[in-house]
Every structure is written in C-alpha cells, then in structure tokens.
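Only one protein chain is missing from this complex, and each of the others stays in its spot.
Order of writing sets the chain letters: A, B, C, D and E. Residues in each chain are counted from 1.
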Amino acid sequence: MQDILSLAGANLLTPMILCFALGLFAALARSELTIPEAVAKGMSIYLLFAIGFKGGVAVADHGLDARLVAALVAGVVLSFVIPFVAFGLLKAMTRLSATDAAAVAAHYGSISIVTFVTGTSVVQAAGLSSEGYMVAVAAAMEAPAIISALYLASRSGGRAEKMDADLWREILLNGSIVLLVGSFLIGLVTGQPGMARIEAFIVAPFQGVLCLFLLDMGLVAGRGMRGAKGVMTPGVLAFGLVMPVVGAAFGLAAGMALGLSTGGVALMMVLAGSASYIAVPAAMRVALPDANPSVYLTLSLGVTFPFNLVIGIPAWVAVATAMGG
Amino acid sequence: MQDILSLAGANLLTPMILCFALGLFAALARSELTIPEAVAKGMSIYLLFAIGFKGGVAVADHGLDARLVAALVAGVVLSFVIPFVAFGLLKAMTRLSATDAAAVAAHYGSISIVTFVTGTSVVQAAGLSSEGYMVAVAAAMEAPAIISALYLASRSGGRAEKMDADLWREILLNGSIVLLVGSFLIGLVTGQPGMARIEAFIVAPFQGVLCLFLLDMGLVAGRGMRGAKGVMTPGVLAFGLVMPVVGAAFGLAAGMALGLSTGGVALMMVLAGSASYIAVPAAMRVALPDANPSVYLTLSLGVTFPFNLVIGIPAWVAVATAMGG
Amino acid sequence: MQDILSLAGANLLTPMILCFALGLFAALARSELTIPEAVAKGMSIYLLFAIGFKGGVAVADHGLDARLVAALVAGVVLSFVIPFVAFGLLKAMTRLSATDAAAVAAHYGSISIVTFVTGTSVVQAAGLSSEGYMVAVAAAMEAPAIISALYLASRSGGRAEKMDADLWREILLNGSIVLLVGSFLIGLVTGQPGMARIEAFIVAPFQGVLCLFLLDMGLVAGRGMRGAKGVMTPGVLAFGLVMPVVGAAFGLAAGMALGLSTGGVALMMVLAGSASYIAVPAAMRVALPDANPSVYLTLSLGVTFPFNLVIGIPAWVAVATAMGG
Amino acid sequence: MQTHKAKRVEIIIEAPMESRLTQALEKAGVTGFSVLPVLGGSGRSGRWTREGQVGRSGMVAVVCLVRPEKLDGLLEAAFTVVERHIGVIGVTDAEVLRAERF
Amino acid sequence: MQTHKAKRVEIIIEAPMESRLTQALEKAGVTGFSVLPVLGGSGRSGRWTREGQVGRSGMVAVVCLVRPEKLDGLLEAAFTVVERHIGVIGVTDAEVLRAERF
Partner (left out) sequence: MQTHKAKRVEIIIEAPMESRLTQALEKAGVTGFSVLPVLGGSGRSGRWTREGQVGRSGMVAVVCLVRPEKLDGLLEAAFTVVERHIGVIGVTDAEVLRAERF
C-alpha cells in the first residue's frame, strides 16, 4: 500500500500527468486554448507508429516468444468477455438503457492506446521490462468487444446495425489497428538496423510528444465534462471508477496464467482496465446510433482515463510487482 | 557601437533570421509557399510549452528568487504604462484616430512571445544567463495593456466594448497565457527529473522549430505588407521603429532597478520593446471592433517584429552587457 | 547484378520502404487510416527545408565546386529534353491523346523530391558521398519540363493556356522551389555554425519523418490506384516502368560527362529517372486543364514512384558504383 | 447567362457515416457532390467541436446540386442513411450553368 | 418526400466573435446550428487568408436551418452581435425533412 502510494505520488508529478491536468483545467476554466485537430491526429499517428515499431524491434531482439500466440488469444478472449461483465455491472449500478449499456460495455472491453503508452513509460521508469509483443496484444484487443456489444444490444431488443462487410472492414481495419500492427511488423522485420535509422525520431522525443498529446486529451476531456453534467449520475460515475479495477483484475489473472514478466502483467492489467475513446466511439456511431455518445465518451475519457492515469497505472504496476516478487 | 554592429551582424546570419527573410521574400514575390494553419499553430504550441517548461525548471534549479515577485509586478506595471506612452507618441507622430491609436498602443504594451524566444537564444548564444522566471514575467505582461487601451479608447470617445466576464476570461485565460504559465508551473514542479524525461523533445530541436516558425512569420508578415500599403504613412512607420526603442528603454530601467542579471535585463528590454501580434489582435477584434486591424497587424508584425529580430535584440543584448559590465 | 539484387534486398527491408508498403496496403484494403492534409504538408516542408539546408552546408564545407554551374545547366537541359523523349515513347507505346501525353511528359522531365530524398539516404547508407549542390540541381530541374510540355501540347493542337506572368510566377516560384533554394542558400551562408544550431532538428529525426511521409505517400498512391483502374492500360503501365530507366540513363550520361562523384552520379540518375507528383500536377491543372489528372497522377505516384523506391534507387546506386569503380 | 433550374441539397451528417451516405447517393444516380468540413455545432445532442479530436468524430456537410427531377430519389436515398442518425437535410432552389453536368 | 418550409441563415463572422454569436443564437431559441471553416476571403476591409495564421484570426460561417417563424428572432439576435463587427448575413428559403427537429 505504502509502495502504491509512493509510486502514485511519483507518477502524479511527472510532466505527463501534469500536462493532462493543465488541459483539464484550461477546458474547465473555459480558456480558448486548443490544439488543432490535425496536430492532435498527427501526434496520435506518431505515438501509434513509435509504440508499434518499438514493440516489433523488441520481439526481433528477443526472438519470437512461445507465449506470443497465447497472449494474443488471451487478449481477444478478454476483449470478448469484459463487455459482458461491464454490461452486468451497468445493469446493476445504473439506469442506462440496454443500448447505452451495451455501447459503454464495448468501450471497456476494448482498450485505450494512450493509457497503454503511458503505462509503458511508467513500467520503464520503474525499471521493469516487458514483452515487446504487448502492443500486438493491444491491437488484438481493440475490436472483439464491439462484436460482444452488438450482440448484447440486439439480445436486449436494441436496434443494432447488421454486421455487413463494410462494418467488419471498418472495425477490423480501423486506422489504429492497421498502424499499430503495421509498425509492429515493420519493427519486427527491420529489427535493430531499422531502429538505428529512426531511433532519434521515435525514441528520444517520445515522452515529450506524449506530454503535448495528454494536454490535448485533458482539453478534450474537460470540454466533454462541461457538456455532460446531465448524464453523469452517481451510479454511472461509480461504474467509471469500479470498472477499470474489475478489468485490471481480469488482466492480472490472464497475465499470471500466461506467465508474463512483471512488466507484462502490469501492461495486461493496464489494457484490460482501460477503455477506448477513439476507435470504439466511431464504430458505435455507425452500429449503435441510438446510444448516447456523451455517456460513453464522458465515462471513458472523462472518468476512467484520468483514473487510470493517476491511480490505476501506478497501482497495477505495484500489484504486478508484489505478485511477481 | 562596434560591438552592437558585430553582434547584429552575427545575428543577421543565423538560420532563424534568414528563415524569416526567406518567408518575407516568398510572400512579397507572391510565391504560393504557405505553411498550413494547423502546423503553424502546432509549432507555436510547441514553442510556448518548451519555453515555459524550461523557465520553470530553471527556477526549480536556482531556488525561488526573491526578485521573482518584484519582476512580475514590474512587468505588469510596464504593460499598463507603456500603452499611455505609445498613445501619446501616436497622437504626436501620426493621424490615426483615437480608437486606432488605442488599439496600436495595446499591442506595444503587451509582448511578442516569439521575439522573447528569439531573444532567449541570442542571450544564450552570447554566453549570458538569465532568470528562468522571465517567462512568467512575459506571461504577466500579455494582458494588462489591453485594459489600458480600452480605457484610452473610451476616454477619447471611442466605442470600446464593456469589460464583461466573458471578455475578462478571454483576456486573462487566453491560450498563450495558460500554456506559458501552465508549462512554467509544470517545469517548476517536476524540475530536473521532469526535464530529463522530455529534454530530447523540448531542448534539442527547439531552434530548428523556431526556424520554421519564423519562416511562417515571414510569410504572414509579407502577405500583410502587400495588403496594407495604404495605411503605412511615414509617421506610422516611424512609430513602428521608434516605439520598440522607447519600450526597451523602459525595460532597461525596470531591469536595472530590479537588479536582474545581464541576460535578464536584456530580456526585460526585449519584452518591453516588443509588440503582440497573436493575443492582442483577437482581443481587439472583440473589444475595439472599430479599430482597423491592418494598421496594428502591419505595425507589430511587419515593422516592429523584423526590427526587433534584426536590430533590436542584438542591440539590447549589447546595451545590457555594457550597462552590466 | 548480384550486387544490385542484394542492394535492392537490403533497401526493401528498410523502415522507409515498408512504411510505403503499409500505406499502399491500408489504402488498397480500404482502411480508414489517413494522415491529415496539414500534417502531410508540414512533413513535406520539413523534408524540403532539411534537405536544402544540408546541401547548402555541404557546399559551404567543401567550397564552391567549379562543376556547380555546369551541373545546374545540365539539370535544366535534362528537364527540357526528357519530356520530348517521354512524349515520343508515349506516342509509340500508348493511345493517350497528345494533351494527355504532353502532361505526362512534363511530370517525367521534372523530378520527385521525395525520391531524391530517399535516394540521398540510400547513397549515404551505401557509404558514398555526393555533391551538396545536388539539391540545387533538383530545384533547377523542377520547372523547365513544364515549358517543354506546353510547347508539345500546343504543337499537337492541344489547347494549352498562354504563359502569362501569373503562370510563370506560379511555375518558377512554386513552394518547393522557393523552399529548396531558400534553405540551400541559408545553409550555404550559415555553414557549420548554422548547422550546429539546428542539427538536432534537421539531421537526427530526418529518416523517421521520412518514414511517416512515405506512409502517407503510400496511402495517397493506393487511393489513387483504386480510383484509376480504367486508365491504366498495359501500354501506359509499361511506360511508367520503362521511362524511369530511360530517364536514369540520361542522368547517368550527364553525371559521367560532368565528372560527378559516384554518389552524385547516382543522384543525377535518381533525379532524371523520377517523376514529379506535387508541383507539376498543380501546374498542369492550370495550364493544360484538358489533360486527365488520373493518368498522370497514377503513373507518377502509383507506378514510377514505387518502382524507383524499390528497384530504381538501389539499381542506380549499383550502376553508378560499377561505372565509377 | 443561360441558367437551368436545379436543387441544392445540403446534408449535415456524422463523419463516420459519410462513406455510407455517399455510396447511397451514387446508387441513387447522383452524379456529383462535394464534402465540406464542419468545425462544430449544436443540436439536440448538445454542443460539439472538432478541436483537438483524434477519432473520426464530428460532422461533415455534403452538398449536391441536382436536377429537380432527381431530388426525390436523392432525398429517399439520403433519408435511409440519415434516418436513425444525427443529421440535418436542407433543400434550396438553385440555378446552375451547364445543365448537362447534373 | 414530405418536406417543410424553413429558412437557411448563413452568418459569416470573425472567429473571435463566434462564441458570442452562438450564445446569442441559443438565447434566441435557435435549437441547432453548424460552424464551417472559412479559408479566406475579401471584403471592404481587404483580402485575408487563414494560411500560416497563429492567432484566433479569420472568419467562420455559422449555418442555421430554422422554421420561418423563428427567423426574425434569429436575425435580431445575430444582428446585435454582428452589428459593429465585420460580417455578412444571408438568408435563403429552404425546405427540410423532419420538421419536428427545428
């Protein structure tokens, strides 16, 4: 407990977290500070490319781990299963309609890549190493939750869109999956010689870019909160704080069962405990248009994301260390 | 004098100044070279964040200087007072209407953060050090001049907008103040450990980004000049060259009175002698809509900014050195 | 031959080429992965600025080579002449109208700066050095081909726009020429001291930025291919593969005649063998509006660009090495 | 100059639905349309802005000029896509040059 | 399809005034509007472009579809904000589907 608190304290005072807080403050104080959409998208492309590439190079370095396939399968299973748990909790804790609950559940089964990226740098700063293929696991966890959610919605009488070829393609080939998997493979193929060529671009400035990106996330989250006071009932809010813990517990179980390294277990918890706010919202607009976007956006970006950043990540790292030690 | 000229000569041939000149040339020759708005905004966010953060870390390193508060107060006073001087000079030198003169005065009381950033790198290149909190002084000097200008305009019968809560918020929480103060505080709180994490992002590439940003400033200034031939009477032009010297003299007095370091005095001159062209113009459009934007934009960006870049900054550094030596 | 293949193989597995391939794949698979226009333009400004500046510094280092002027003249002549060759080949190999053929010919007489930039890094990776002024040659080769093409079109009865002052200015002062020549001159004037200031920005991250830019080129090329199935007859396609070889042969002859270094000869081949897809298309829309853009865009970006990236560049480097050894 | 009657249809629709809408328009025989960006707005689902957004969020405006006789087909096609989604359809009378293009 | 009469109002206004305008529209009971970017333009105050700009400069276009009976209130609200400022207001007759939304 002592350790968790001191880790959390150390994490709190990093430039990353403080940048997120600055963004939140600016948005809530209604400052006109904004980051252009194109710049925000550019930074997210940079982060996805860099994290994918580094993961691929790490796998190239250490050889293909036998556990890689098992970890991918575990990720897919978690992504399929967690929405059912989330849906159940939402039904118990809130009065959201079945459609809204299903949409929210999709977000929690999927993952937040920025939470993952931040988790990676906390894991590194704690002196732990982790499996390079965890980025591939992250990519694998993006989409399955959407399918579970559509099933949940239609089972409850919601009007989910039919899964036609276009929808499948949009979900499976969405930008972040393609970029993450693609750069992972490029890193895998080019290995250290490839890394030597672009290291100065993707390694050294990485944390600085992450700072500015989290500033933007803070701005977006803050603006979302200002507009969504109505939907945030205590039950919904409580779900946003409880669900990441539940998800992380699933991640812990999976990571331990797989025999991942301490850092790997921590990242599995980070993934399972995080909620998507980029890929899944767009899919929900297409597939579950009746669901209210401000519910799921505010929950995942306004509640769970900051919770994970400030409390979740350091806690999962501490737990993984305690379990592994 | 010899020194000033050689410093000015050395400064003239830096990539920064030449990039600005290239932008000017391209715009005046009507090349279609342009930098996208989102990229220009992205670079300005980067520069504000980096300069603020570095200032904060510098203060964290050297401990809180007793002069910090005095310097902030001095900055605020300068920003309030200089518009009155500028307004008087404008009334004497030009035929601008009271409203136009008040709007111009607001720009010269406020500061140009890019001039400040360029000044910082000239100060560094000259081997001088300066107080890290000068960025906080810069932030403090952004807004007060606007209030003086509105007072001047309404005293002269101009129709200034009433200072309602929205206007106060827009002025005090404008994007660059929030980002500058926020990153200064983040640098102050995280200190060297924070710096170690993001140094490769905010220190090493800084001057290169500044080059491209000055290229953009040159483009914008050149396009502005092309469109504003009508308003640039000799008197107005002369004001744009005299006022930075007057402002810098105020800055010199304040810096000496405060007992700042040689670099700090030079930066105080840079601040007081520079004119805003980002935050104040937007505020003027809201608060003094009858003032002609091409007058104040051309003066501050097309006349005073290049003057400061090429002559002002090296001159102020030389003067500060001479006074301090 | 062995060498060419091994060089080509080594080149194939660089992050750059693989990023281009990833972009192609994503576009052809209709993933919604996209890079914002502003970010793509920002990267191209960065690449042009960096390559120009580095060229200028290299010339400043080695002193002005007597061959500089000869090389510039040779470049201009190549750019004027190659369109006639291309036009002849197109008439022989395809059924394109005279106007379409002239427009395509303009692209092949001009150059692709991204191919040049990629060529530079392959030349460097092969341990060869090259004349710094090759970037000036690149700039000189951008425009003349347009004039040849307009001549060809009007000779064949096509309705080419008259070359009025506006058109001349647009062609000669187009963004990439101004930026390339401007930054070359800035590098020349500021030399190593200038380089020392901005090296961390323009040298270290260069190849990483190039990767993301090539990802974007792949996306754009792939989307173009999807939309242009109709126009790509076998003859047109064959032209797109044959013409770079023909162009490179011209470049080889010119480079040898000039007595350039091995790396310089390779780059001359790269320039002569590459086809424009940024500056010339815009000029063609103004000056030859009846020409079909999907023909020339698909050919230069969808056929010749990938051919040069994967096969051309390593082959030209190998040929230049063989001729020089 | 000689102009011809036409209809200008403006459909403001969620960005993730854009490709479905344009496919439906093409199927309905609409030969041309332009997509304009929308920075932000307000409606029954509240205020939104594109600033700082990373995902495929926000809305776009699809503008079509069509011959009057094609209007009904267009509206039906558009409505099928927009029906359950956030969005607005507005039609104005217009005139165009070069009628053969529409 | 069944359409209903409406008015399309397009207000081109300086970007720093956008939030004041949209607040005024909301107060005037306008239930929906969209903000579109403007890249540049020309008017009595000369030519301008957004390219390379850093500050909150330039103009935006605010587009509202409203029931005809709400037009006057809207115009009065908009005019109060635009009055002393650079800007243009244009109104066209339009028709909308789903009248209940306006």
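One rule holds in what follows: a residue touches a chain if its C-beta (ideal position, glycine included) is under 8 Å from a C-beta of that chain, and two chains touch if they have at least 3 such contacts.
None of these values were measured; they are calculated from a predicted model.
Colleague: One chain isn't shown here. Among E:Met17, E:Leu36 or E:Val62, which residue touches it?
Modeller: Missing-chain contact among the listed residues: E:Leu36.
Colleague: Name every residue on chain C in touch with the hidden partner chain.
Modeller: Interface residues of chain C facing the absent chain: 34-37, 40-41, 44, 159, 166, 170, 216, 219-220, 223, 227-228, 277-279, 281-283, 285-286, 289-290, 292-294.
Colleague: Across the whole complex, list the residues on chain D that are touched by the chain not included here.
Modeller: Touch with the absent chain occurs at residues 1, 3, 6, 8, 22, 26, 31-37, 60, 63, 65, 92-98, 101.
Colleague: I need the residue numbers on chain E that touch the omitted chain, in ascending order.
Modeller: Residues in contact with the chain left out: 10, 12, 36-44, 59, 61, 72, 75-76, 79, 88-93.
Here is the rule we go by: only the chains that are shown with their structure count from here on.
Colleague: Can you name the chains that touch chain D as well as chain E?
Modeller: Correct list: empty, since no chain touches both.
Colleague: Hop across touching chains from chain A and tell me the fewest hops that reach chain E.
Modeller: Minimum step count, chain A to chain E: 2.
Colleague: When chain A touches chain B, do the two copies use mostly the same residue numbers, with over half shared, or different ones?
Modeller: Different, since under half the interface numbering is common to both chains.
Colleague: When the Cα trace of chain B is superposed on that of chain C, what is the rotation angle, expressed as a multiple of 5 degrees?
Modeller: That rotation is 120 degrees, given to the nearest 5.
Colleague: Between chain A and chain C, what distance separates the C-alpha centroids? Give it in angstrom.
Modeller: Whole-Å distance between the two chain centres: 40.
Colleague: For chain B, which residues are shared contacts with two or more other chains?
Modeller: Touching at least two other chains: 34-39, 41-42, 170, 175, 204-205.
Colleague: Mark out which residues of chain D touch at least two other chains, giving numbers and ranges.
Modeller: Each of 56 in chain D touches at least two other chains.
Colleague: Spell out all pairs of chains that touch, sorted by label.
Modeller: Listed in label order, the chain pairs in contact are A-B, A-C, A-D, B-C, B-E, D-E.
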